[in-house]
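Have a look at the structure below before the remarks.
And then chain A:
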Amino acid sequence: MRCGVQSCRAGLAALAIAVSAGVAAADPVKVGLVATLSGPSAVLGQHMRDGFLLAVKEMGGTLGGQPAEVVVVDDELKPDVAVQKVKGLIERDKVDFVAGVVFSNVMGAVVKPVTGAETFLISGNAGPSTIAGAGCSPFFFSASYQNDQNHEVLGQYAQAKGYKKVVLMAPNYQAGKDALAGFKRYYKGEVADEIYTQLGQLDFSAELAKVAAAKPDAFFTFMPGGMGVNLVKQYRQAGLAETVPFLSAFTVDETTLPATGEAALGFYSGAAWAPDLDVPANKAFVAAFEKEYGYIPALYAAQGYDAAKLIASAVKATGGKLTDKDAVRAALKKADFASVRGNFKFNTNQFPIQDFYLVKVGKRPDGKVETMIAEKVFAEDGDAYADKCPMK
Partner candidate 1 sequence: MTRFAQTLGLPLVLFLLLAAAPLWADTFTLSLLARAMIFALAAISLDLILGGAGLVSFGHAALMGIGAYGVGILMAEGVSEALIAFPVAMAAAGLFALATGALSLKTRGVYFIMITLAFGQMAFFVAQSLSAYGGDDGLSLAARSLVAGERWLRGPLAFHYTVLGLLAAGALLCGALLAAPFGRVLRAAKDNERRVRALGLDPYPYRLVAYGIAGALAGLSGALFANLTEFVSPAFLSWHRSGELIVMVVAGGMAAAALKAGGLGRPGSALLGALLVVLLEEALSDLTEHWRIVFGPLLVLLVLAGGKRARGGRT
Partner candidate 2 sequence: MTAPLLQVRGLCKAYGALIVTDAVDLDVAHGEIHALIGPNGAGKTTFIALVAGEVAPDRGRILLGGADVTRHAVHRRAQAGLARSFQVTSVLPAFSAVENVALAVQAAARRSFRLLPAPGSDRVRRAHAVELLAQVGLAAKADVPAGVLSHGEKRALELAMALAGKPRLLLLDEPMAGAGPEEGRAMVELISAARAQCGILLVEHDMEAVFKLADRVSVLVAGRLLASGPPDAVRADPAVQAAYLGEAAT
């Protein structure tokens, strides 16, 4: 075996865990955590990793009573690199679980190599429709959501609110198209314009001029990462924030709010979680997270945290006998852990059934900006693709 897997491959955070573990007697549980840790989107992976590692740390460096080894790998947001890395996790490190994955295109690339090797894959974020539907796998569990759901929240909200005319905008790639499709599944009014922008676009002045010209009742967008930061600031600067409500998904959250600051105040998003969600487990999680890392967790952190807790629950239920795949799967399906999202159970396609909220950017008493629950839009919502999954 190579020099202590944790120290070599997981960076400093995991090293801390290994040291604090101190329980080396039992067979360790090995988890490979795949996250995007380089490039402009690195912050999403960082949230997810920190959330996951926090959970492990809180459990004293164990998962379900067994000492834990977490191997963190950076997928570089390149699908082929991700495939190479998960092969390393499975064939070399012989991990029991692969967790994480921020982006759907990376998930699309790794889902087969992982589940094909009969290793459990616990998504910490990406939930593409193929895996939720016909391509579902007994070895795949989502600790996050199905991609469309967050968009549906806003569609439902816009419909309920009685908006007559909206403009939609997303980057020109599959997730962007899915986002707008998800919104339109519930919104039945007029769509004045559907704007597709280039992925990684910096400047939205051209598009925002079109939005202003269309004079819609509301604006819906899916613009993750740095693109979202630019859009939010430019939306505010174009003077649209006062006139056209800004509805979004994965655009204003705790990864981008430090950069957008107060420019995002009053902007809406849809999510299954927000830092102020009133659940005991969540209160503890947010407090511990801020204390540990010095920044406010985003939903990626919450999902990473839940993913670790989910794995721990299965390890515990099986008594650490991870070779019995059927038993592990049955244990995972029970989702017997205290989710920071409160209500959390698995659908037949092994995606969660959970509540979804409209969240709004607001200021905390300490002056920091975060997303806050505004209203519950869906209760115990399953995704639209579960029917197509042959698993029962």
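Regarding selection, all candidates are chains of the complex that A comes from, given by their letters.
One rule holds for everything that comes next: a residue touches a chain if its C-beta (ideal position, glycine included) is under 8 Å from a C-beta of that chain, and two chains touch if they have at least 3 such contacts; residues count from 1.
These numbers were taken from a predicted model, which means no experiment stands behind them.
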Options 1 or 2 - which one, within this complex, touches chain A: 1
Contacting residues of chain A [partner candidate 1, same complex]: 8-9, 11, 37-38, 72-74, 77-80, 83-84, 87-88, 90-92, 104-105, 108-109, 111-113, 128, 172-175, 177, 199
